[in-house]
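I have a structure I would like to understand better, so I am pasting it below and will then ask my questions one at a time.
Every protein chain but one is kept in place in this view of the complex.
Chain lettering (A, B and C) follows the sequence in which the chains are written, and residue indices restart at 1 in each chain.
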Amino acid sequence: MKLNSHPSGRHFLQIPGPSPVPDRILRAISLPTIDHRGPEFGELGLRVLAGLQQVFNTRHPVVVYPASGTGAWEAALANTMSPGDAVLMYETGHFASLWKKMAERLSLRPEFIGLPGAEGWRHGVDAEAIERRLRADAGHTIKAVCVVHNETSTGVTSDIAAVRRAIDAAGHPALLMVDTISGLACADFRHDEWGIDVSISGSQKGLMLPPGISFNALSPKALGASKAAKLPRSFWAWDEIVEMNKSGYWPYTPNTNLLYGLSEALDMLLEQGLDAVFARHQRWAEGVRAAVRAWGLPIQCADASVYSPVLTGVITPAGVDADALRQLIHSRFDLSLGTGLGKVKGRMFRIGHLGDSNDLTLVATVAGVEMGLKLHGVPIAGSGTQALMDHFAAHPQPKTLRAAA
Amino acid sequence: MKLNSHPSGRHFLQIPGPSPVPDRILRAISLPTIDHRGPEFGELGLRVLAGLQQVFNTRHPVVVYPASGTGAWEAALANTMSPGDAVLMYETGHFASLWKKMAERLSLRPEFIGLPGAEGWRHGVDAEAIERRLRADAGHTIKAVCVVHNETSTGVTSDIAAVRRAIDAAGHPALLMVDTISGLACADFRHDEWGIDVSISGSQKGLMLPPGISFNALSPKALGASKAAKLPRSFWAWDEIVEMNKSGYWPYTPNTNLLYGLSEALDMLLEQGLDAVFARHQRWAEGVRAAVRAWGLPIQCADASVYSPVLTGVITPAGVDADALRQLIHSRFDLSLGTGLGKVKGRMFRIGHLGDSNDLTLVATVAGVEMGLKLHGVPIAGSGTQALMDHFAAHPQPKTLRAAA
Amino acid sequence: MKLNSHPSGRHFLQIPGPSPVPDRILRAISLPTIDHRGPEFGELGLRVLAGLQQVFNTRHPVVVYPASGTGAWEAALANTMSPGDAVLMYETGHFASLWKKMAERLSLRPEFIGLPGAEGWRHGVDAEAIERRLRADAGHTIKAVCVVHNETSTGVTSDIAAVRRAIDAAGHPALLMVDTISGLACADFRHDEWGIDVSISGSQKGLMLPPGISFNALSPKALGASKAAKLPRSFWAWDEIVEMNKSGYWPYTPNTNLLYGLSEALDMLLEQGLDAVFARHQRWAEGVRAAVRAWGLPIQCADASVYSPVLTGVITPAGVDADALRQLIHSRFDLSLGTGLGKVKGRMFRIGHLGDSNDLTLVATVAGVEMGLKLHGVPIAGSGTQALMDHFAAHPQPKTLRAAA
Partner (left out) sequence: MKLNSHPSGRHFLQIPGPSPVPDRILRAISLPTIDHRGPEFGELGLRVLAGLQQVFNTRHPVVVYPASGTGAWEAALANTMSPGDAVLMYETGHFASLWKKMAERLSLRPEFIGLPGAEGWRHGVDAEAIERRLRADAGHTIKAVCVVHNETSTGVTSDIAAVRRAIDAAGHPALLMVDTISGLACADFRHDEWGIDVSISGSQKGLMLPPGISFNALSPKALGASKAAKLPRSFWAWDEIVEMNKSGYWPYTPNTNLLYGLSEALDMLLEQGLDAVFARHQRWAEGVRAAVRAWGLPIQCADASVYSPVLTGVITPAGVDADALRQLIHSRFDLSLGTGLGKVKGRMFRIGHLGDSNDLTLVATVAGVEMGLKLHGVPIAGSGTQALMDHFAAHPQPKTLRAAA
């Protein structure tokens, strides 16, 4: 294995996940695999499970799957639902749509609400719409409300506390399930305080790990629901995992080496402090949006109150193939950007600014995009690179986020 | 991350998987994570998929899951079966039993045949019994025959070709599904030639990787069956994966860094040649059994024709708690052995001799067990260490398996 | 070991060496240490020695020291000179001065010529001055001419072929010794064709390795001189090393793990082709100089014909403490720049653009400097970042130096 497609220097991985994996974590995952039934493993298991509770802001169990994030979506549904159950899902973008498609494949009856056409892909979850729908469901046939916290396909971070308030206001017993695959450890997240029943996340975004493990944070209500749920499940079943996790072990072979990485990631995040982690994402995001505005290009997220701190979607002018642009940028500047997905394919691209990054990495990213725009013949209003530099110069990071003097 | 429970030197990981991960593979998995939608990834994807076909001995698709081996069991059933379907499963040990339990949780109706009590855990699959049962199933209600190639809990490697012949002799249309999680890349395996419909495997045994990815090798008949099968499935669904794999990509985020390791593992196995790989496992296994015989302890596998080249189960004398023995050995000699599982818990232990090992590692292992037996007060007939040394001295490995002169 | 002074993201190591070490090389040096007397090592030794000959452009022996570059300076002198010998050295900057100081400590009589004051630190070697001095040395008391190929303290790459012609024109028998510690594998270098007797280099620059090994490339004439030279030497002595190297071994314990890295580095450089390596350094250097000009700041090298492709020295305006500026940039932007050394301390800083780098990394570097200049209150004429972006956009790298499409 060489990874030698790139002729020289470091690749700029600026997709909204997998995010760049820090060297400390890459070394950690290369330590020798140990016996997943031995005493050393049990210590590791307890340590990462406790750390995850801090990151999810919960006192309840967090289930770790040796599977990618898509699996954790399936796990949330398979543990709590029965065939034919109605679930209310909110269309915020491609990933909300994929989750809805999954619900269908799992024999559920998802109801997909949201703004019509592609317009919904530029806004967050409308909690009032959810409240209205739930109030109308007098018979409580809806078993769950499923929303995406940070929609990775668009760069919109919805207000989950508002969704909780909407469900409560409607007096509806539906479970609240939240996909925070790309939100966790980038944006504020409070599993318990927000009354979430199942939070779904993955390793390759804010946790700065390679893909391969994923999570369900549970509420007592979700655990209760799982006892009655009838969808067939085995690999995803919470019961045995939660039971065995009490001693730090798993019922089947866990993904040992990624758990090493998780242990290191938790150390890094908790040493720095989650508030500091959220603050650096916000600061980066503001800078990148300043750059996009300087170019005169529209930001995919049309509502400033729900801008994502994780990624920024950039809409290309009519007639410009955003993927051809991305390809040019990749070929010339060794910079990977996120593609437009689903309804916005070819119409926008995404700049990831999450995880293990810093000011200069983002300046390089924006400069690479800017050079690409020019080379591709896309007219731009001004220098986004300059705007970003001005932003970073004017807004110093807090002392704790600077390099040692 | 430090892994510092062990005060000095290398741990001896002699469980039957995860097997020791070679340094080349550990370095490979620590390379930076790349864009799973970029051009470099597509090359990697095509390379590992082609290599896997060589290892499974198949010209048909091999599906790679970003999940542990248990998931691949579920995938095999979920893609081909409908709720309530009858499956004929053969009890060879703990893993066959877990698979059967999974089939129940997935709403199938497994019929579990085999020898009564714990006796079945000392023998391989009785192909004649399968043939008899299938002949009796005139209505073809049995949809699949599920057997374990190498039963990891006992050290028995069943004759899969015989099972194929039995099904054919019965003229029965059931699918043949084979768990070769611990058999693949240790023992001869021929997906196409043996007429297997779904072969299930995992990364952490003969492939010498950490746990975290798993496999379904398919037959055209299995692919056909998946079109009609009614079990709900999404994450495990073959259709989209097989389609996207044609260009080297996956429909969801693959386990990039373990795929790096897989690429390296395939290079190592195919450079050495699978026949040489099988030969070294056979030679090691014969040596370890010679040691067990010298101790005068019974081998768990009671039928010499199906001894496993992967692991050897050793039965402890009545009154000896095999787990207390294992714990003593671990504490004194930093050697991890496999525990007795299920019906044989506390009655036996397992010595793994698979993957990235060699003569001296196995001598050390056997010596550690032997010292432990004595310290635990277990009477032994003679020196297993000496027997193993005599075996290795008398049976040189072929030149291609020796260190460079 | 954590290296956790940097709160987030990758550090930008833009000093003129150590240069950023590629991931492939870092993994290579972490492979297990082997027996330096075993057969595997001999193969490694022969491989790296052959590769080094290609990089030095020589058919004669290259000696590898398990020591840093300073040691290789000492080795060149200790093997060829006798106490009290006169050597003609040319002052191009701090490293030429340190080498001269070393000659004094080793009891030689260095004669240091060059332009007066700090002016000589802005120009290359004046071959005519050398010729004049050698012509004046009718008695041939000068035993060696010592020059620096790429002066790391200033960013000046002297014309070595011209020095050779000067020596020949003077008909003088002095040895020609060339320090190419930071030039090798960045700028064109021809040990044999340029008639060099001893070329000195190190690992941590163009070879992209960590510091710790260094080199003497020899000529037959240098080997001859070493037989008569009287300076005491043992560790540095060529004779035993050259003899043992014939079989790929060393008389003492070599730096095994850095040799792994060297093997990987040679693969990378020779796969890409040295001409392509030189071309990418030239292109980067032109871009960085365009940026410095846009700022309106003087480049340390005052002679465009000897601009260095490896680094660019930037003179700060009078009254600006270049080191305070560097510290601000490091603290705010996690970017390391080279300090002004010796005669130019506090008056300039150095931007490294060598080894494993690429366009966006250099844009980030220049942007970091530019933000720092502004924050420090240094008036600049225009945007160097923009100038660099324009340069890179207008001058695409050759196809072979682009990322895979």
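Just so it is clear, a contact is a pair of C-beta atoms (placed from the backbone, for glycine too) under 8 Å apart; a residue touches a chain by one contact, two chains touch by 3 or more.
All of these numbers come straight from a predicted model, not from anything done at the bench.
Every shown chain that the unseen chain touches in the whole complex is listed here: A, B, C. The chain that is not drawn here is touched, among residues C:Ser8, C:Thr92, C:Asn255 or C:Asn358, by C:Asn255. Among C:Arg37, C:His140 or C:His395, only C:Arg37 touches the chain left out of the display. Only one residue from C:His149, C:His191, C:Arg280 or C:His330 touches the chain missing from this view: C:His330.
By the touch definition given at the top, chain B reaches the unshown chain through residues 2-12, 20, 23-24, 268, 271-272, 276, 280, 327, 330-335, 356-361, 363-365, 367-368, 370-371, 374-375, 383, 385-386, 389, 392-393, 396-397, 400-405. For chain C, the residues touching the absent chain in the complete assembly are 1, 3, 5-6, 10-11, 13, 15, 17-18, 20-21, 26-40, 43, 65-71, 73-74, 83, 101-102, 105-107, 202, 204, 210-213, 231-235, 237, 252-258, 260-261, 263-264, 330, 336, 339. On the side of chain A, the interface with the absent chain consists of residues 23-24, 27-28, 30-32, 39-40, 43, 403-405, using the contact rule stated above.
Just so we're on the same page, only the chains that are shown with their structure count from here on.
In summary, the pair chain A and chain C forms a contact in which both copies contribute largely the same residue numbers, shared numbers making up over half of all those used. If you average the Cα atoms of chain B and of chain C, the two centres end up 53 Å apart.
Chain centres here are Cα means. That of chain A falls 45 Å from that of chain C. Annotation for chain B: residues 27-28, 30-32, 39-40, 43 touch two or more other chains.
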